[in-house]
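A single protein chain has been removed from this complex, and every other one stays in its place.
Let's look at subunit A:
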């Protein structure tokens, strides 16, 4: 599903240049649930952003579902993001003046889906994350866990190939974190490929594979015995 080879990325700040990714090679098969770990500043987000086509690598190749991702113009990148990817952020990134339902429907709006269909579909996803009754609420009327559920529903709305989550539990207490992980595991069980950036070990243990980043390279890539989040909720 995802295949990257010899990926490099550096940031130029003022005169100096910071080499963040120094040749990353890895691939993810369909249906995997992978966590990317590493200390703060190790380049986890940088990697995920490149995978999400929100940023571009300096060197290396990236293939997503057989499509080479290279030198995309913004229009194409936007279409690929819409079609292939769903994003879940640490800070939820819901649009504050839109209801939960409208937030979930937004990717479908950009897909050009008709309003009625869009709303029905969005409602189904809200139901799936257990927030059907909250559909008309604005984000600031929801708890952190609920906001992240809405964000997950939104990420799923366009039926993407891959979900990319950058510290999805970073802003949540542990109980809520496990609830969110439970939902993520459930979605993964349905066959969807998911990548999670985290620096929390307990969260990483709930995935099926841990990739460890350090000093811009992968130092460790192991399969784990998945801990089911269900038992903690």
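For this structure, a couple of remarks:
Quick note on the criterion: a contact is a pair of C-beta atoms (placed from the backbone, for glycine too) under 8 Å apart; a residue touches a chain by one contact, two chains touch by 3 or more; residues count from 1.
By our rule, contacts and distances are computed from a predicted model.
For the chain of the complex excluded from view, the name given in UniProt is "Putative ABC transport system permease protein" [choices: "Chemotaxis protein CheA", "Membrane protein insertase YidC", "Putative ABC transport system permease protein" or "Heterotetrameric sarcosine oxidase delta subunit"].
From the options A:79, A:175 or A:201, the residue with contact to the unseen chain in the full assembly is A:79. In the complete complex, the residue from A:55, A:117 or A:141 that touches the missing chain is A:55. Set against the missing chain, the residues A:10, A:63 or A:93 yield one that touches it, A:93. Along subunit A, the points of touch with the absent chain fall at residues 49, 52, 54-55, 74-75, 78-79, 81-83, 87, 89, 93-98, 106-107, 109-111, 115, 154, 158.
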